[in-house]
Every structure is written in structure tokens, then in C-alpha cells.
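First the structure, in the form of C-alpha cells, and then the observations on it.
Missing here: one protein chain of the complex. Every other protein chain is in place.
Letters are used for the chains, namely A and B, taken in the order the chains are written, and counting of residues starts over at 1 for each.
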Amino acid sequence: MTGHVVGTTDEIGPGQRKIVEIDGRSIGVFNVGGRYYALRNTCPHAGARLCEGTLSGLVTSGAPGEYSYAREGEILRCPWHGWEFDVTTGRSWFDPARTRVRAYETSVETGYRPGPYVAETYPVEVEQAYVVVHV
Amino acid sequence: MAEYARPADWPDVPLVDTDVHITPRSLAALTPYLPARWRDYVRESGVASLESDLYPPRSPLSAIPGARPADGPPASDPELLRTQLLDPWRLDVAVTHCIYGIDGIHNPDWADAMARALNDWQHAEWLAGEPRLRGSVVVAAQDPARAAAEIDRVGDRPEFVQVLLPVRMRAPLGTRAFWPIYAAAERHGLALAVYAGGASGNPITPVGSPSYYLEEYVGLSQAFQAQVVSLVCEGVPVRFPALTVVLVESGFTWLPPLMWRLDKNWKGLRREVPWVDRLPSEMIRTSFRLTAQPIDAPDDDPARLLEVLDRLGSDRMLMFATDYPHHQFDDPAHAAPAGLSAAAMARFLGGNALATYRLEAMSGAR
Partner (left out) sequence: MPVDQLVDCDIHNELTPGALHPYLPPRWRAYHETYGGRGDGGAGYPKGAPRAARADAWPPSGLPPGADLEFLREQHLDPYGVRYGVLNCLTTACREQNPGYAAALCRAVNEWQVAEWLEKEPRLRAGIVVPYEDAALAAAEIDRAAAHPGFVQVLLLVRTDEPLGRRRYRPIFEAAVRNGLPVGIHFGGGRGRNPLTASGWPSFYVEDHTAMAQAFQAQVVSLVVEGVFEELPELRVVLIEGGFGWLPSLMWRMDKHWARLADEVPHLTRAPSAYVREHFWVTTQPVEEPPDPRDLLAVFDNMGGTDRIMFSTDYPHWDFDDPRRALRVKLPEEVRTQIFGGNALALYGLP
């Protein structure tokens, strides 16, 4: 795997996202509560650009008429048919075992070091903190 | 029409007919079971009959030949039921239901009184005297709390195996207002039977009232589809996991495509019904059963029917039925799908009914 610098931590603040191209793949990078997650930008259902969907919370229920609403900002709804994915794992809500989107490891790196970090046309400086996606 | 009897080549396994109609000879047959206040009400208001109009008396569908007693409508004579159905088919059990139309009554108290009378009447004049018969508790859903009380009143009598509601209702069956009825049914180990019929005051199709009886009868399958969707989406199987819903005289070949569509929609729209915590089709397979008639498939192409059954994804859902006295088949050989395995055939003929209903312990053979 190679690490790719996709932006500074300032650029992708809590609740924000950035969509990048890495090796011909479109990948969405999300900041949820200060932690970074990266998902392939293709819905396994019908190929929509999943990472452009709405970020919302998780609605669950113990019984008809009762609602629990939690994990705001952690559930990504596909912009087409609304399938729900857990941003932190890439798994779909309705079928976590078998329906999922590829999730990539991320890390936050400070300072600039030569290779294996590939900054795709992204200028880097020594003092900044960068978000790195490992593909 | 071929002889109306159990085909000789059917296996010697328990046979349970899950769709048999019974009906009073006339309203007068019920009046002995009504309190005086309601007896007088019925007479003084000139109420003639509450017979369901879904079966025009002389329509070819309404009665097989010989099923019309001299002194009453088809399915009003217990002795004829024995000689025409129970004996020739060698039924172990016939699950009966009476669709006398109290669901169209707007006065909730009169409706409740009629429901009680129907239950007392059917118990006294049909169920108590014929050990092969089981019955359906009639309730007036106009007042669900009173309906639940009626289920509590008669629900422990072993002759009753299910609670009866029409497919054409005032509100979709999943509606929470009806849940006291389901709680009572579940409490007593009774299934919920949804029958073809009902006169609720809503137009009988989603696009208004049709011109022809043929449209009305065919249109029942649309009503059943909507009720399956309602019961699932409102979470009735979640709240009442022990309750089995039996669709009576619904047809079933529409069910696989409905499961596909509801599953597909649920995947994207789950958030509005978050208590539906698994695929709707799984809930349907677990909680719904269907009586076999009418078999809406070509008689001359058994392979297609087997494909449909395959797509149901379960051989525990379908239950043998004649739909007596209705004329659904000319040849009793067509009352069971051709080509079922021995195990599947045994389930179809009686095993699924034995698993669904609170039937008294029966020995394995008849």
C-alpha cells in the first residue's frame, strides 16, 4: 500500500469531507469527530457517487413507534437510492456482512518526509498536518 | 366437473382444509343469540340480511354444483357440508370462517353484538357438533377494545383457531389502533385470518369503483398486497412475533414480486420504519401463511406454478384449501400443485396447517 496525501487537517475539519482521485479511483475522505475515514466513491448497489450523499444519524428502534437517534454525522446515505453506510467501516446498515463499500486506512502525518507518501499535485510543507489515505 | 372428492392418488397424510365458508341460513338464525334489545332493533329496523355481496348467489363462482341447500344460501347447511366436503375429501380438519358482513356496520355496539351472536351461533350449531370443524372468531374492529374483549371471551374454546378480519377494512390492518385485537389473538394462541371481502366504505380499488364483478373479484389481490405491506411496515410481526397472519382466498402468485419490491424499497427507505430490522421478505416468510385457492396460474403448465412456489422461498407458507363452496377448480387434482416432493406435499396438505393452528393433538395418521 502507498500513502497518498489528500489534504491538510485544516481543510477537512469535523463534519467535512473531500473527494479525491487516487490511482484512478474516486475516494471520499471524511472527518467524523476529528477522526478520518476514507471510502470508495462508488455505491455497490448501482454505482452512484456514494460519497456525495447526505451524512446523517442512525435511526434504530426497539419497538414500533419508538425511535433512537444517535451517531449523527456517521451514516452516509447514497445520493440515489438512500442506502445507508457506516462511514467508519464502509458497511451497509441493512446488510453489514455482505453489502459494503471499500474502506481505506487513513493516518495523520505531520512534517514532510520523502516517499512513500505521494502527494498528488498537492503542495506540502514541513509544519503542516496532513491527511493520508493508504491505497 | 370431476367428482368433488379427495383424489385417490394423494398420499395418506393429514388433510386440513384451511378455507371453508359457513353462513347462517338467514338473519333469523342468529336472532336467538342476540340480546332482546338487538333482536328488536334488527326487526324494527327491517334489516334483511348482512350476507356479503362478494358472491352473487347465482354466479358461477359462488357455488359448486349441488352446494345450494333447498332452504338457504350455499354453505348454510352443516349436513350438506359433511356429505359434500368433509366425508368425500376425508378431511381431518376443516377450518371454517363466517364472513357475514358485520364489518360494514357503522354502529359499533350493534356490530359488537352481532359479532358475539355469530360466535355463539357458530359454536353451538357447527363447531360443537362436528369434531372435524374449527372456526374463526368474528370480531367487530370498529371498536378494537371491545373486539379484544370478545376474543378474551371465546378465545380459549379449542374449537376456535383464528380471529377473522376482512381484507377490505376501514384502515390498513397494520394500523396501531387495531393492535389490541392482535394482542388478544396472540395471547390466546390464535392466528389472524384475513379474508377476501369486506365492505368498509373505502373504494374497493386504489383507483375507485369498477364496473364489473370480475374486476372486483380480481381486485382482491391488490387489497391483500396492501395489507401485507401494512402489517410488515407497521411492525406487527415485530410487536407480535407469535402471531401468524393467514391470508384466506387471496391468491399467492402475486407474493414473490411483492416481496422483491418491498425488499428493494425497504433498503432505501428503512429509516421511516426502523423497527423493520430485517428484510421484509424474511418477515413475510416467518409470519404469513396463505390458503391455496384460488391458484392463479395456468392449469396446463404446472412447471410455471412450481417456479412461483420456488420464488416464495419457503414450502411452509401455502396450505391446502377448497374454498368450499366456491367453484375454484373443476378437477380436484388441480387443488394441489403438481410435482411437489413428498415432504412438500405433506406440508401443503396438512403439515403447514398443523404448525400454524392451535389444533388439538392429532395422531400422525387419520
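Simple rule for what comes next: a contact is a pair of C-beta atoms (placed from the backbone, for glycine too) under 8 Å apart; a residue touches a chain by one contact, two chains touch by 3 or more.
Just so we're clear, the structure is a prediction, and the values are computed from it rather than from any experiment.
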Which of B:Val167, B:Ala321, B:Leu340 or B:Ala353 contacts the chain that the document leaves out: B:Val167
Residue in contact with the excluded chain [from B:Trp266, B:Phe288 or B:Tyr324]: B:Trp266
Missing-chain contacts mapped onto chain A: 46-49, 52-54, 77, 79-82
Positions on chain B contacted by the hidden chain, ascending: 59-61, 167-175, 198, 200, 202-215, 217-219, 221-223, 225-227, 229-230, 233-234, 251, 253-254, 256-258, 260-266, 268-269, 272-273, 294-298, 304, 307-308, 311, 313, 327
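One rule holds in what follows: only the chains that are shown with their structure count from here on.
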Centre distance in Å when chain A and chain B are each reduced to the mean of their C-alpha atoms: 51
Residue ranges of chain B in contact with chain A within the complex: 176, 234-236, 238-239, 266-271, 274-275, 277, 279
Chain B contact footprint on chain A (complex, rising order): 45, 59-67, 78, 81-84, 93-94
